[in-house]
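Only a single protein chain was left out; the remaining protein chains are all shown in position.
Labels run A, B, C, D and E following the written order; every chain starts at residue 1.
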Amino acid sequence: MSESLDPSSYRELLRRSLAEDLGAGDITTDTIVPAGRRARGQLIAKAPLVLAGIDPFLEVFRLLDPTAVAEIGRKDGEELLPGDSPVEVHALARSLLSGERVALNLLQRLSGVATLTRRFVREVARTGAQILDTRKTTPGLRGLEKYAVRVGGGRNHRKDLAEAVLIKENHIRMAGGVAAALEAMQPAKGRVAWMEIEVTNLDELRDALAHRPDDHSPIVILLDNMQPTQVRQAVEQVRHAEDGRRGPAYDPEKRIRLEASGGITLANVRQFADAGVDWISVGALTHSAPAVDLSFEIEPA
Amino acid sequence: MSESLDPSSYRELLRRSLAEDLGAGDITTDTIVPAGRRARGQLIAKAPLVLAGIDPFLEVFRLLDPTAVAEIGRKDGEELLPGDSPVEVHALARSLLSGERVALNLLQRLSGVATLTRRFVREVARTGAQILDTRKTTPGLRGLEKYAVRVGGGRNHRKDLAEAVLIKENHIRMAGGVAAALEAMQPAKGRVAWMEIEVTNLDELRDALAHRPDDHSPIVILLDNMQPTQVRQAVEQVRHAEDGRRGPAYDPEKRIRLEASGGITLANVRQFADAGVDWISVGALTHSAPAVDLSFEIEPA
Amino acid sequence: MSESLDPSSYRELLRRSLAEDLGAGDITTDTIVPAGRRARGQLIAKAPLVLAGIDPFLEVFRLLDPTAVAEIGRKDGEELLPGDSPVEVHALARSLLSGERVALNLLQRLSGVATLTRRFVREVARTGAQILDTRKTTPGLRGLEKYAVRVGGGRNHRKDLAEAVLIKENHIRMAGGVAAALEAMQPAKGRVAWMEIEVTNLDELRDALAHRPDDHSPIVILLDNMQPTQVRQAVEQVRHAEDGRRGPAYDPEKRIRLEASGGITLANVRQFADAGVDWISVGALTHSAPAVDLSFEIEPA
Amino acid sequence: MSESLDPSSYRELLRRSLAEDLGAGDITTDTIVPAGRRARGQLIAKAPLVLAGIDPFLEVFRLLDPTAVAEIGRKDGEELLPGDSPVEVHALARSLLSGERVALNLLQRLSGVATLTRRFVREVARTGAQILDTRKTTPGLRGLEKYAVRVGGGRNHRKDLAEAVLIKENHIRMAGGVAAALEAMQPAKGRVAWMEIEVTNLDELRDALAHRPDDHSPIVILLDNMQPTQVRQAVEQVRHAEDGRRGPAYDPEKRIRLEASGGITLANVRQFADAGVDWISVGALTHSAPAVDLSFEIEPA
Amino acid sequence: MSESLDPSSYRELLRRSLAEDLGAGDITTDTIVPAGRRARGQLIAKAPLVLAGIDPFLEVFRLLDPTAVAEIGRKDGEELLPGDSPVEVHALARSLLSGERVALNLLQRLSGVATLTRRFVREVARTGAQILDTRKTTPGLRGLEKYAVRVGGGRNHRKDLAEAVLIKENHIRMAGGVAAALEAMQPAKGRVAWMEIEVTNLDELRDALAHRPDDHSPIVILLDNMQPTQVRQAVEQVRHAEDGRRGPAYDPEKRIRLEASGGITLANVRQFADAGVDWISVGALTHSAPAVDLSFEIEPA
Partner (left out) sequence: MSESLDPSSYRELLRRSLAEDLGAGDITTDTIVPAGRRARGQLIAKAPLVLAGIDPFLEVFRLLDPTAVAEIGRKDGEELLPGDSPVEVHALARSLLSGERVALNLLQRLSGVATLTRRFVREVARTGAQILDTRKTTPGLRGLEKYAVRVGGGRNHRKDLAEAVLIKENHIRMAGGVAAALEAMQPAKGRVAWMEIEVTNLDELRDALAHRPDDHSPIVILLDNMQPTQVRQAVEQVRHAEDGRRGPAYDPEKRIRLEASGGITLANVRQFADAGVDWISVGALTHSAPAVDLSFEIEPA
């Protein structure tokens, strides 16, 4: 799970965003600023934040002006304080003025995701729990937002529907119950990165344990919308089941893992971590992270 | 209440979002649910919200299954309470299960924008002020998010850099001051929908009033990052200037309008409205609106 | 011969009909026929008929399989004999088998309407009378059935309550008589395609003639539930009234037209036509036309 | 198989039908009748008929005027004579006038279906045969028409393609014969309400009997387009086959049932019943039932 | 560079081509690749070429899978080198594999036309001559091939027999000579885009000049199957005739234009251009352009 991004993965998004923002052309800039004039732009944090997305930020200006160059002082993942200036760009003045909004829109969003992730990660420090994202990402930004989660210290859940099996409530309803759904998945076992099933109460958990495929795909059980006390009981139940499996062939790498999700906030995340789950997934990391405040000050070179 | 959206404007975004989420294919669904099986999915509000984006929500399922049909009970712009079910979709079960996340991601975001806009609009009720969005939109979603702002009762600011002139601080710095920037815009007057200049204090406002182009484009002055008391003074200053222009040829339609922006929240927006500005623009409408909570329950047809 | 139909006007109806017929999925077809298998289906007339609705018939298969293609040998409006095959469809076998019933249900109904219309039109050949439909159409099929009437050689009466004024018996009763009803319509004159009033005897006809609005909307008098002999007297009475209006400003285009309706069958329609009316409207064209017999034979491609 | 209807199942259809008929608005009524005026409408039979659809009839007026009330004298399923008035509606005059056509169109059609069904049911009285409908229903009216068949005394065949397996001639052709088609259905046995296969001659019947799945789904054999004498032979052949199965484990509930279809009219239906079949299905019940004559007389309240 | 194409103009051709290539279904792909599996296909140039037909190429995959999306790097009209990859498609794996041949067949042909056209256009660079196509197009592909000629830099001759008058040798023979043919065309003058006559030697040219209609349709004379030296003489002869028409009313826009056709190759086209003709039409552009080499590499998503 690498923390860098291939520029070819976001260049098309930047092109579309520029087309969207430029429309028939930036009439203000093109009228006020002569074509060949060069300038420098300084990125400035206006609030505490975790930086994420410096590369796509700069790529915007490179698309508008291939001669753009940058002095990079701070890297993705570093924490900035108000007034910090992580990067300075030198380029044609028009490209700085016309690209500013697109570049900032993306950077403020990605840094917002990284900043919120970092706060969740801090809350669960020194428990065994990891903070994960979900597939509740902005349409078109999946790869970038999952990168920002990693930058913030989080771990990525499935990148798409093909990476792992996750049997959710709707699948269970279509299959006719937890047992039937697990049964139907038999042919897929061993062919996927991991297999996971969502349960919403302790009875369903019992069913899932009873019908877990005895195979080589790691298995995860997702405890959805349970309270911390219930989660603690679920952890006990699973430990008990694991104890029953121990023996000479027991491979601790293949133990059942537990994930908590649903209704988790900065205020209560620690309780879930203390309850003993392995993973805590938080949709808000990507669907509701507020943008962080950054400005871009442009002046004559 | 608001213009509608042409499906061709968002169909490509939906295709890309599906490609992003499906990856190499939805292995869970394809294994559990047979190909020809049909089902129905019910959208359910889990919190109070203003609905926005029902059409693109449904279009996701139509892309996956051209025979998908919907029973639409509630329209964009209506306020839902928890438990309300605005729409039910009948389609191939696989298409409902595989399209759910993409469809919800967009709907939850757009309804989030509409919901936050509606709250701002409520706060300024019965003042003359209008709530506007900005260009701080999600990359790739400009048109949809601006639609959601209209659905929420807001007004759209520039849709792109070509729709109107807006001379911002960076332009002023490049031009060498307010007077020089306005001077440079002379050739564009009469050719754009409106012309606007950003000022950050009362001195700059005086400069802007002194050099305003005497032309047929409506003019707006943007008061950026000022406190409500300063804004009130600015309103006085502009009224005074307008009084000086009155005479037989005076056209009230062409009076100078004032916009406030920067640091505006639900807690203080009323103070800005009471100060007498015409427009209040709020970046958070699109860059920081939290997603609203909606679920999609799928069951056998 | 007749206007064509915009597919977007009936596509939603087809989607709903498919949802209605597929329910939870076509288990017979999905079990017997493999997914990628292609086949051809041949439409065959089993009785003499006038064809109407080939386009929506084909659209059903295109909704289920966008690659469906057709060889079209005969067009809407043509008369078929038993054994004639007007069209052949090539598509995925499953889409032909699962869509057959929905496609045929609509085609058999629309061709039934066209066939019955053609028979009425033949009966009044070489009289000045035209055969019209009514608003007694199948719920949800108004546009398609009115199209089938045109295909059969008939003329469309009002497509909806907004297209023209038609003062019926119930209106007259609510208004308190023919004279009062016509008086009330004065403000609408000149604003509608035409104005019409229903009378049920010669006294009401006299009233209607006496109070006809002297305006620019063409006027029609509907003789409801009268016998052919009475109708003949009504025609005389109107001709007499018209003669009284002749003079230098007389515009024959604006003469009063007469419509007969109520109790009209294939056996007596000629008598009404011979009595001299302009229009004969027949509810049975759309509310009681028997479906015509067509089959769809599917075999391996 | 209940005989009542959930209003939510037809409300959307009524809304569509009203939109279709009202177009830009009922100009006649809105001009002649003042907004607040109330009236009463009396439904009157003009011919003998079996009533079906009183609830949707009234719902039309409730949609236009939530204060509409009715006095209901006769219920669905009762036989009316000319002049009988089964219901009276009190509501805003405009809603009665503007809703009349939509309400009647549906009621006349559904009562037409019930009336024709009742006539077929009478013909086969005191034989063991039941009259069934088919899937040859009006697009969008499946549920309502199948209800009208029940009201008339008939039994419903499959409500959609998912309720039961029915292997028709086209399936047999695609599978390569009766035996191959039945073989392909093996995996579905036990999972569907019943399993049925269409045969068109006694040879195919023999094949079907030879390859019938020995399972728990009830089985039906559909004799398509056979003459009554052939049908009688088929009945013998099946009885003979059944006799061969008798023994201690024989369950008469699971005996093979026979259905006749194709070319069945009021004139010959008794012959098919006398030949000994269990079911007789008649497409004309829904695709060719003539509308029955009912009028709605509105007068000042 | 050139007008674009409306997808509705070629969608039916693509459907037919798919039906033709799929036959009873792609048994190889349907057996090897599971239904929901997604993949990406990369188009790769294997030789230098001018790209034409990217939109219909992609539409093939959209017909097979409405969720197909593309990353388009190069546009119609651009010149590719071996190894260049102008487009990447993401879609269901089956749709990529089953649509590949149809999509490539069209793209290789259209790019072949554009590539050959570009070579002819290059040969006549900086002469006044334009390269035109003819009506010698592939049956069913007229519109697409004429588009490819424009993409290559050529100009379109008549799109069909209705766009302009062109009196060819066979017409002249039926009319009884050049003079009689031109005489017969008098009634059409002024009603067509332009009028043209084919001559095969200098005597016929003289006749054509003597009888040219004195009207407002532009006139063109087609020199068919002449050698460059003869063409040069014809150019002189026409210039001389034009000189005789000069005067105050002379409109140079209406001067006679000359077209050369017949036996024109890449080796001799420059000689015809240097001889002074306005248009050079080349049947080979569409009837004999070799397909260019492009491959489509498909791999798991």
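Assume contacts are C-beta pairs under 8 Å (C-beta built on N, C-alpha and C of every residue); 3 or more make two chains touch, one makes a residue touch a chain.
Keep in mind that this is a model prediction, so the values were computed, not measured.
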Legend entry - Chains on display which the left-out chain touches in the complete complex: C, E
Inset, instruction - Give the residue, chosen from E:Ala35, E:Ala179, E:Leu202 or E:Ala284, that touches the chain omitted from the document. - result: E:Ala284
Inset, instruction - Can you work out which residue in E:Leu166, E:Ile221 or E:Ile264 touches the chain that's missing from view? - result: E:Leu166
Legend entry - Chain not shown, touching residues in subunit C: 38, 71, 301
Legend entry - Footprint left on subunit E by the chain that the document does not show: 13-14, 16-17, 20-29, 31-33, 37, 39, 41, 93, 96-98, 100-102, 104-106, 108-109, 112, 135-143, 159-163, 165-168, 170-171, 173-175, 181, 184-185, 187-188, 192, 283-284, 287-288, 290-291, 296-300
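Please note the rule applied: only the chains that are shown with their structure count from here on.
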Inset, instruction - Go through the assembly and pull out the chains touching subunit B as well as subunit C. - result: D, E
Inset, instruction - Go through the assembly and pull out the chains touching subunit D as well as subunit E. - result: B, C
Legend entry - Most widely separated chain from subunit A, with each centre as the mean of CA atoms: C
Inset, instruction - Select the interface copy of B-C from among B-E, A-E or C-D: the correct pair shares over half of its contact pairs, counted by residue number. - result: B-E
Legend entry - Separation of mean Cα positions, subunit B and subunit A [Å, integer]: 25
Legend entry - CA centroid of subunit B to CA centroid of subunit D, Å: 51
Legend entry - Intercentroid distance (Cα basis), subunit E paired with subunit C, Å: 46
Inset, instruction - Find every residue in subunit B that makes contact with two or more other chains and list them. - result: 16, 22-27, 29, 35, 37-39, 66, 93, 98, 300-301
Legend entry - Chain-to-chain touches, reported pairwise for every pair that qualifies: A-B, A-E, B-C, B-D, B-E, C-D, C-E
